[in-house]
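Structure first, then comments.
One protein chain is absent from this view; the other protein chains keep their places.
Order as written gives the chain letters A and B; numbering starts at 1 within each chain.
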Amino acid sequence: MTADGRNDPTGHQSSGPATPETGVGELSDPDVLGHAAPSVDIAGGEDEMAMLGQWKLMWIRFKRHRLAMVGVVLVAFFYFLAIFAEFLSPQSPHDYNRHYPYAPPQRLHLFLRDGDQLRFRPHVYGYTSTVDPASFRRTFAIDDDQIIPVRLLPQGPEYRMWNLIPMSRRLFGPVEPGAPMFLLGADRLGRDLLTRIVYGARVSMTIGLVGVAFSLIIGIIMGGISGYFGGVADNIIQRTIEFLQSIPQIPLWMGLAAAIPQGTDPLLVYFLITVILSVLGWTGLARVVRGRFYSLKTEDFVIAARVDGCSSLRIIMRHMVPSFLSHIIATVTLAVPTMIIAETSLSFLGLGLRPPVVSWGVLLQAAQSVQVIANFPWLLLPGLGVFFAVLGFNFLGDGLRDAADPYATG
Amino acid sequence: MPDNNLLTVDELKTYFFTDEGVVKAVDGLTLEVPRGRTLGVVGESGSGKSVGARSLMQLVDPPGRIVEGSIMLNRADGSTVDISSLDPRGPAIRAIRGDEIAMIFQEPMSSLSPVHTVGDQIGEMIELHWGYTKAQARDRVLELLQQVEMPKARGVIDSYTFELSGGMRQRAMIAMGLACDPSLLIADEPTTALDVTTQAVILDLIRRLQESFGMSVLFITHALGVIAELADHVAVMYLGSVVEQGSVMDVFHRPQHPYTRSLLRSIPSLGLEKKRRLEAIRGMVPHPFNRPGGCPFHNRCPEFMPGVCDQLVPPLEHLDAGRTVRCLLHSDVDEVRARQEEQAAAEREAAAGEAAAQRSVGKRGGESR
Partner (left out) sequence: MTSESQQPQQPEATGPNGNRKPLLSVRNLKMHFPVVKGLMRRTVGYTKAVDDVSFDVYPGETYGLVGESGCGKTSIGRCITRILEPTAGTILYDQGDGRPVDIANLRNRDMRPYRSELRMIFQDPFSSLNPRLPVLEIIGEVLKVNGIADGAELEARVRDMLRKVGLRAEYLRRYPHAFSGGERQRIGVARALASNPKLVVCDEAVSALDVSIQAQTINLLQDLQDEFDLTYVFVAHDLSVVEHISDRIGVMYVGKLVETGTVDDVFSRPRHPYTEALLSAVPKADPALRDAGKRIRLPGEVADPSDPPPGCYFHPRCAYAKERCRTEEPQMREIAPGHSAKCHFAHELDLKGVVAAETASR
């Protein structure tokens, strides 16, 4: 009636006849019936709302959170890059071109002037290089005369998608395989930075997830024991958490990472790094889980389940876990960016992942000196990847946290 | 006539503008708080009694605000001020709060600070409003604690609120309310969280203090029994408006509004015929987004008149002995209908005119509130 046509999630129509008795049906109670009352009619919209479970209610609330939707788009974008890295990048991450070390970024031009006409002919311009005789430094300049045509789905060298499917076309690239196209510039060995950032997303975005998954497993088990059983177990686990949390993070990680021998298989290093990150990561989650268990244990509806005769397992799985699952998901989402930053920091310091693995941290290692940054600023671009990924996760997690309890307010 | 009243509230409306829509928490509150007497406000949850009380001190938090009506306070110096027109954060209202109008709440712990001693908290108010020194304020606090019959007042003045029992906390809260000798004390369910024996003691105390301080008390509660024990006048609220107001004897013994009648019949009372079946009011209190049109009580009313109560908004009718009631049983239905139809027509015309004006200015409608 007063909603002014605004979106009213309770589904009450703002116009039309007033509907008395929200949701109360015809009560069979003789006191309550009685005489010709205005008939009880419930708007269809309300019925729908009434039957929505927690996930749908959460989704409704989540959708209203604008920043969270921005977060969803960012995170989805980066995972899309990570999943289809081979296809989306114009080259292979290890293709190098010794003619173009530190080649600066090119601009992609879509139209080519052909006499009087503009024709749709995507292209980039090539480089001319000059070598300074004194310092032997090679400097590049964009050369308008060299036109390198670019197209969608060009034929190139063969590669295997996900190491399985043999393919030869990528999303876009120079028509002529091997022609210099460095949209975001090249690194010291003339490798395409765009390609490497896309591949880097694969490692950097998954290491957070895997690390959090480890943390989550340990955290739920430890927190669950702590919260449901309490007593001595709780005491020991809590003291352990306090002990672990009082160790300074970076030195601990550095120490553990330094213990990984040189020349270890890159895949194993990747795995070990996630384990190292989880060593501390689980503590926070365990506390969240424990807190939820504690507060839920005395909640009336959990006691009601005991009166119903439910077993401990059923109480935990059916009545308690669903009540905090959404909170856990939100917490986990907020833990992922910490992991991404941690991996980046470790790799940047040379203690985490090492080349030939490509991650954003590894890429940033190339931008360690002021001189490099001053001369080749595009090497900092992987940092933007970290920035937007972390931002996206934080927005997303924030929205999830706000939506996690759809019953908090009406 | 208004001179006998300390506070006159007229057609006060406090709405909450939420994402889900507008909640009309208080919708046409008309009240008269007589000087030196106790006005009991009784209502169920959702009746707007608490929001109404907070509105009287401009204590409504966003997204709520007073949208209409007046709150005329007759001050000690003979002047009159309309509280509803004051800036909720301005110095004028702050001078009134705590000094001329004080408020005590249901849960003392949420309004008393846990990190300051009882003496410091109450003393600070006195220093602030009356410009007392610390020592003067302390003397006054001690005097107040003795007035509220605080056991071991000398010890309590230096203790923290969590060290006190529920009853003692409520006494401390009352002492704080009385600190600046207010002309009106608003008590919002101050005994609801207390046990029945403690409640009885606190009610006695409030009654005694009201007499000795000569102040007015606005006592808000859902318990009819408490009202019957304490109040001189009663206002019964339902869905944001006062449906009936009058002296406590009149309202309890000769209720005029069907809601009051039903309410009185629905409560079990000590010592009445046992096992008499309670006469319950049917249905539920409507959801705030779903207020019925016409009389807000019509869909639960045992004396519902089809075609009348669901169409017309009952106007405030004055009965004898200063009683008011908002029920179409007491109105001239034809006259009310004529008046409201006229008004509706006028509004439609105005709206149409406005819409036309908007259209002519440019297509920038839609943002109507």
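We adopt the following convention: contacts are C-beta pairs under 8 Å (C-beta built on N, C-alpha and C of every residue); 3 or more make two chains touch, one makes a residue touch a chain.
Keep in mind it's a predicted model, so treat the numbers as computed, not measured.
Touch with the chain omitted from the figure is made, among B:Ile83, B:Ile126, B:Val285 or B:Cys327, by B:Val285.
Of the options B:Ser45, B:Ser79, B:Ser110 or B:Ser212, the residue whose C-beta touches the omitted chain is B:Ser45.
In the complete complex, the hidden chain is touched by one of A:Arg113, A:Arg137, A:Arg188 or A:Arg306, namely A:Arg306.
Annotation: of A:Phe120, A:Phe136 or A:Tyr407, A:Tyr407 touches the absent chain (contact as defined above). Where subunit B meets the missing chain, the touching residues are 44-45, 151, 165, 167-168, 195-201, 203-204, 222-226, 228-229, 231, 248-249, 252-253, 262-264, 266-272, 274-275, 277-282, 284-285, 287, 300. Seen across the whole complex, the unshown chain contacts subunit A at 22-29, 31-32, 46, 49-54, 57, 235, 299-301, 303-311, 314, 319, 322-323, 406-407.
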